[in-house]
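What follows is a structure written as structure tokens; I'll ask about it next.
A single protein chain has been removed from this complex, and every other one stays in its place.
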Amino acid sequence: MNMNLTLKIWRQKNASDKGKMVDYKVSDISPDMSFLEMLDVLNEQLINKDEEPVAFDHDCREGICGMCSLYINGEAHGPDRGVTTCQLHMRMFKDGDTITIEPFRATAFPVIKDLIVDRTSFDRIQQAGGFISVNTSGNTIDANTIPVNKHDADTAFDSATCIGCGACVASCKNSSAMLFVGAKVSQFALLPQGQVEATDRVLNMVKQMDEEGFGNCTNTGACEVECPKGISLENIARMNREYLAASLKG
Amino acid sequence: MSGILNSSIGRKFAMALSALFLMIFLLQHFAINLLSVFSPDAFNDVSHFMGTFWAIQYLLQPVLIFGVIFHFVMGFVLEIKNNKARQISYAKNNGAANSTWMSRNMIWSGAAILAFICLHFYDFWLPEINTKYMQGDMSGLLANGEFRYFEELQHKFVDIWRVVLYCIAFVFLALHLLHGFNSAFQSVGANNKYTKGLKGFGKAYAIIIPLGFVFIALFHHFNH
Partner (left out) sequence: MALDSKIPKGPIKDKWTDYKNHIDLVNPANKRNIDVIIVGTGLAGGSAAATLAELGYNVKAFCFQDSPRRAHSIAAQGGINAAKNYQGDGDSTYRLFYDTVKGGDYRSREANVYRLAEVSANIIDQCVAQGVPFAREYGGLLDNRSFGGVLVSRTFYAAGQTGQQLLLGAYSAMNRQIGRGKIKMYNRHEMLDVVKVDGKARGIITRNLITGEIERHSAHAVVLGTGGYGNVFFLSTNAMGSNVTAAWKAHKRGAYFANPCYTQIHPTCIPVSGDHQSKLTLMSESLRNDGRIWVPKHMKDVEAIKSGSLKPRELAEEDRDYYLERRYPAFGNLVPRDVASRAAKERCDAGFGVNATGEAVFLDFASAIERYGKETAHVKGLNENDAALVKKLGQEVIKNKYGNLFQMYEKIVDQDPYNTPMMIYPAVHYTMGGVWVDYNLMTTVPGLYCIGEANFSDHGANRLGASALMQGLADGYFVLPYTIGDYLSDDIRTGAIPTDSKEFEDAENEVRKTLDFFVTNKGQHSVDYFHKKLGKIMWNKVGMSRNVKGLTEAISEIKELRAQFWKEVKVPGTNEEYNEELAKAGRVADFLELGELFAKDALNREESCGGHFREDAVELDGEQKGEAKRDDENFAYVSAWEYKGEPSDAVLHKENLEFKDIELKQRSYK
């Protein structure tokens, strides 16, 4: 059955505007629509009324690019688990519901417009050390020269599936980015190729994370629950170990 | 190693270490208190030893006080920093969907415990310091020649309002520990397949110790 909904949406013209919540009505929403398709309907409606459409980030619409965000009814990517907003379907809602839609909030994620935030702080953390310093000449050793324990390879992969959407930061009461950073540190720490630079990597990435103004982790675990890719808290513990070991080494 | 306390993970680590230290202290405090239920004499002996042995008084006691103050100050510093990391709060936030009440309100359970510690210091520590170091009476004896510790303990729990306040504080302590115990281990990096058992132990610790304190307070209230 199709639904009629009330939307409370954060509208903010640009970074310097104060912004406010505005109410909208949408009707005849199919339960098979994705949440973003529902917003498409709203925007089409706004354009036809000569109003400005709601700006929101989105791209692949299949849950992998990490571009979409949105804090829906008090949760990053909405009430469903293991999905991004683009994979959230309207069958999670009921006819007559009021849905509150806000941008991801964090000092390190300033709002650009409406529901769009600037997440380049994540890029800068990666630039500080989220890589293995190997030239791209292709003149490396054969890929099978160093066997990697399957469990380690699988765990590294699990860490590497982070899509960098920022739901962890948005959900954390402290706006901490430790799950994001922990996942990247873990991926490389678990692979023999990454161990050469492990010390510098974790020190530099954590330093950059702190400079960006993210909060401190207090282990509430909200990030793990809201993470669309199910990145485990073990990644943060591993980063803590790596960091302490690296600090001792200097 | 330099500047480790200036980093987020360093601060977490320091917070966790002070917490682990305080949890060991709490266990020790609980063990001695429990003695008072079974044997007033043994309780008196141990209390006298703790209150007069130089290493405990002049080494461990300052360390403990430092630990307590550090844990509180750091807790408040972190809270302020964390609030700065999100200056505009959500119009609607459903924290219960992804985390426990305890984990989100450590600052409040902590503040309640701080208030309790003030009361507790007023009740026991200040009189103790007064007797021993202001009046210089290190004997630990009452006028009748018996140890004063058990007597003083029972006397404190006569007032029902104090018992109630103590019990409320222990509830907050339990809430604080329910998140704090495992959080401390997570912060020092102990979270993997080997630490599953630790989680259950942490829950047990967080419930049994405060419950024991409640029991002791009630026991003395009804048995004086």
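Per-chain numbering from 1; labels A and B assigned in written order.
Just so it is clear, contacts are C-beta pairs under 8 Å (C-beta built on N, C-alpha and C of every residue); 3 or more make two chains touch, one makes a residue touch a chain.
Keep in mind the model is a prediction, meaning the values are calculated, not measured.
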item: Touching partners, among the displayed chains, of the absent chain; value: A
item: Full-complex contact with the absent chain, from A:Phe104, A:Phe122, A:Phe214 or A:Tyr243; value: A:Phe122
item: Absent chain, residues of subunit A that touch it; value: 13-14, 30, 32-34, 36-37, 40-41, 44, 46-48, 50-53, 55, 57-67, 80, 82-83, 87, 89, 91, 112-113, 116, 118-120, 122-123, 126-138, 140-144, 147-150, 153-154, 156-157, 160-161, 163-164, 187-188, 191, 193-194
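Note that in this section only the chains that are shown with their structure count from here on.
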item: Distance between chain centroids, defined by C-alpha means - subunit A, subunit B (Å); value: 37
item: Interfacial residue positions of subunit A with respect to subunit B in the complex; value: 8, 10, 21, 71, 73-75, 79, 100, 102, 105-108, 171, 173-176, 178, 206-207, 209-210, 213-222, 225-226, 233-234, 236-241, 243-244, 247-248, 250
item: Residues of subunit B defined as touching subunit A within the complex; value: 1, 4, 6-13, 78, 81-82, 84-95, 97-100, 103-104, 106, 179, 182-183, 186-192
